[in-house]
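Removed from the display is one protein chain of the complex; every other protein chain stays in position.
Order of writing sets the labels: A and B. Residues in every chain begin at 1.
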Amino acid sequence: MKFVASINKALDTLLEENDEVIFYGEDLADPYGGAFKVSKGLSSKYPSTVISTPISEAAIVGMAGGMAIAGLRPVVEIMFGDFLALAMDQLLNHLTKYPWMYNHRVSTPVTIRTAMGGRRGYGPTHSQSLEALLSSIPRLKILSPSIYHNPGEILKHCVLHDDVKIFSEHKMLYTMNLIEASNPPDGLQIQSNSNPYPTVRLSNCEFEPAELLIITHGGNSVLVEELMLELLLEYELATECILPSIIKPFPLEDIVRSTGSPRAILLLEESPTEFGWSAEVIAQLAEGNYLDQKRVIRIGARNTPIPSGAALEADVLPSKEKILTKIKNVFNL
Amino acid sequence: MVNSSQSELMYHSMVRIRIFEENILDLFSKGLLGGTTHAYIGQEANAVGVITALNPEDIVISNHRCHGHYIAFKHNPYALLCEMMGKEDGLCAGKGGSQHICDDNFFSNGIQGGIVPLAAGIAFAVKRKPENKIVTVFIGDGTLGQGVVYETLNIISKWKLPVLLVVENNRYAQSTKIENNLAGSITARFSAFDIPNTELSTFDCTEIFESAKPIVEKIRATSRPHALILNTYRFASHSKSDDGRDQEEVDIWRSNDPLTLHENKLSTEVVKSIRNHVEEEIQNAVDLAIKAEPAVLLDGRDY
Partner (left out) sequence: METYYKLPKEDVNDVEGLISEVYMKSGDQVEQGDLIYSFETTKANVDVEAGHDGFIHYYVKANDTIEVGVNVCVITDNPGFKLIMEEPIQKPADASIKLTKQALAFIAKHDIDVAQLKLSGIVRLKDIEALLDTQVPVVQDQILTLDRENEFIGRLLNDRSIRALGSKEKIQLYHEHGYDIDNSVLFQDGSILIANEIYLGRNVVIGEGTIVEAPIIRIGDHTNVGRKCEWVASEINVGPLNRIGDGVVIDIAGGRYSDSIFKSGKDCLVAGGAYLNVCRSITLGDHVAISPRAMLFTHSFWQSILEGYSANFGPISAQDDSWVGAAAQVLPNVEIGYGAIVMSGSVVSSKVSEYSMVGGIPAKVLKEQLKKQLSSAQIRAQISSLFQEFVNYIMSLDYKVESKSASSIKLISPEQIKHSIDWVFDGGVEKPVNNDIVIVYQNESMIEAASVLCVVEKSIVGDVGTLVQTLMEFFRRRGIRFYSE
């Protein structure tokens, strides 16, 4: 099943089974069905709870706060993650603060679904991965499923639980097929735990103690699959990759058991590394004393806006070659 | 028409707000209150006039200058005072303070304009239920500079949401005169979005109530939003000791004190009785609040 279909189905089920779920955003209505076709068919099926809005990110995110306080479960689609900036005040100073500053007299079960990430040549304001920017907002949860997860199931759970969440969908994943643990690509083995926001582990060495541990999320999983395969074929470098589906708060307990054997930990994100997501993960590992004498490698985009031209974009964003160069350096391959 | 007991209740409410606010400012100057606050003195008629027109189950959303609306709607000065003093008995156990309060169906937040989408969202939700509640949101003239207000006006008009938007034009956005900051007219802004609007320039609480009541019922019946623009004036500074206005100007406006206006409609005994009652009530609240337990710190509890 394709990633986008999984989410469409989950929304369908949520709308069918829960009167309180309202799904709204820009250009959702059929036949257009959303910028990435995620809402295809839904507005026809649920005309009163699937609503196309004007281009007003701040208002629609803010309204989600009101709807949630009044007992609904709004799912807001923000067409491109970059546009979340327009709603930043509502996210920062309203939605995420209501429950706590009002001393838990209200709850705000708001889910904001948004398409993040580059590699489609859409240019500087339509390609960003802003998870790092958002992750310093207290009480905000961020989910970032990969094709190794079941995004629909994760969406269903988060809409029905928890307060304010960003459900980040990497654009490149929409048309890709989900990969089941029972049917891994050649050379890889997959394990998943059974949390509602599961963490997936990939291995190219049948989960024998790995020498390299990769921690990443969402769209970066595609790069990792190619990378791990090449590390296996060329160097037999035993590698394990951890893919949490919830990246804030970071499920440290899911990865610590994998931190024993590796000599190096590589963190991969599509945003720049400076003050970013991987910086937080490494800080948590360091504090927990899991880093020992391991080498740490952080890979991210260059500290520039993301250009539109394909070759330029590929140069700014992380690539398999860049990652391999660093790995070869550290492991003397 | 307002009957005499309603009139007395309205006066009682306004006095409560006035004396509460005066006490607050006094407590600040004595160092018994910390942080900041935004006193409602001079605008009491607006809160009481509009809120008396609402049902207790309706929703009221206010801004940084929310004490008047809160006391008019929820009648609990003690809880508000405890909140401002950081006491466990406070509305939000001290976490929100003066401008971020929540009491069941009353909300306030301190970001200009940010509460308007909140109002619209709640209105969307209550519209789907049969109880016919409406949402009232109070903003100021300065708030009309904020973009999200207009995004929301567009939506509440288009989606027909039961919102009463009250603009309290006290002619100053913090320290800036309205003439320096506001282009065009306030009413035209609402007309542009096809939102019916009413403008009043009065300090008479009864007048405000009599205008507000039919508007409120219309919103309830038609689910269409309405804007009520109240041209008013605040007597105290924006927050504390940040009043740069011309003293003469302030004095002129003081002659329009809504309390005095209303007192003229009541007997001297009633006025005195209400005043004494309220003064005692507020004094008790202050004494109790000062003695109340401070808010429990966060360690060890599910915060």
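As a working rule, contacts are C-beta pairs under 8 Å (C-beta built on N, C-alpha and C of every residue); 3 or more make two chains touch, one makes a residue touch a chain.
Since we're looking at a predicted model, the values are computed, not measured.
Considering the complete complex, which visible chains touch the unshown chain?
Within the full complex, the chain left out of view touches A.
Of the listed residues A:L232, A:I255 or A:V281, which contacts the missing chain in the full complex?
The single option touching the absent chain is A:L232.
Quick one: say which of A:K9, A:H104 or A:R120 touches the chain that got left out.
A:R120
For subunit A, which residues reach the chain that was dropped from this view?
Here the touching residues of subunit A are 4, 31, 35-37, 120-121, 174-175, 186-187, 205, 229, 232-236, 263, 293, 332.
In the analysis below, only the chains that are shown with their structure count from here on.
In angstrom, rounded to a whole number, how far apart do the mean CA points of subunit A and subunit B lie?
A distance of 42 Å separates the two centres.
Quick check: in the complex, which residue numbers of subunit A touch subunit B?
22, 53-54, 56, 58-72, 74, 89-90, 93-94, 97-98, 100-103, 105-106
Which residues, counting only subunit B, touch subunit A once they are in their complex?
59, 91-93, 95-96, 100-104, 107, 109-111, 114, 116-126, 147-148, 151-152, 154-155, 158, 303
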